[in-house]
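With one protein chain withheld, the remaining protein chains of the complex are depicted in position.
Up next is chain A:
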Amino acid sequence: MFTEQEIDKLAELSRIALSQEEKQKFQRDFESILGYISELKNAPVADRKLSADDHYLTNVMREDNDAFMAGANTAKILAEAPKSDDNFFVVKQILDHGEDN
């Protein structure tokens, strides 16, 4: 059973505020979805992490230089920000005044 604590933990990791109603619904939903995707546990493969040697994947490299024109869209991008000041996004202070480190 998916507990409310587990939902709270996932919401915290996901940085999403949930209503009480959503928490209850997600508990039920996750129970059935995870039940379904857990059928993979019986699948005939060993656990394997991504590796670059798979025949259908090739890596694409480029020089780290001119893919984007620096500053070309700055004004347009900043205009979409909820809060901006000069050439900066505005966020709340994350360190207390007076702290040395």
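We adopt the following convention: a contact is a pair of C-beta atoms (placed from the backbone, for glycine too) under 8 Å apart; a residue touches a chain by one contact, two chains touch by 3 or more; residues count from 1.
The criterion applied here is as follows: contacts and distances are computed from a predicted model.
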{"item": "Among \"Fumarate reductase/succinate dehydrogenase flavoprotein subunit\", \"Probable molybdenum cofactor guanylyltransferase\", \"ABC transporter permease\" or \"Glutamyl-tRNA(Gln) amidotransferase subunit A\", the UniProt name of the subunit that does not appear here", "value": "\"Glutamyl-tRNA(Gln) amidotransferase subunit A\""}
{"item": "Sites on chain A contacted by the missing partner chain, in the whole complex", "value": "7, 10-11, 13-18, 22, 25-26, 29-30, 32-34, 36-41, 43, 45-50, 54, 56, 60, 62, 67, 73, 76-77, 79-83, 89, 91-94"}
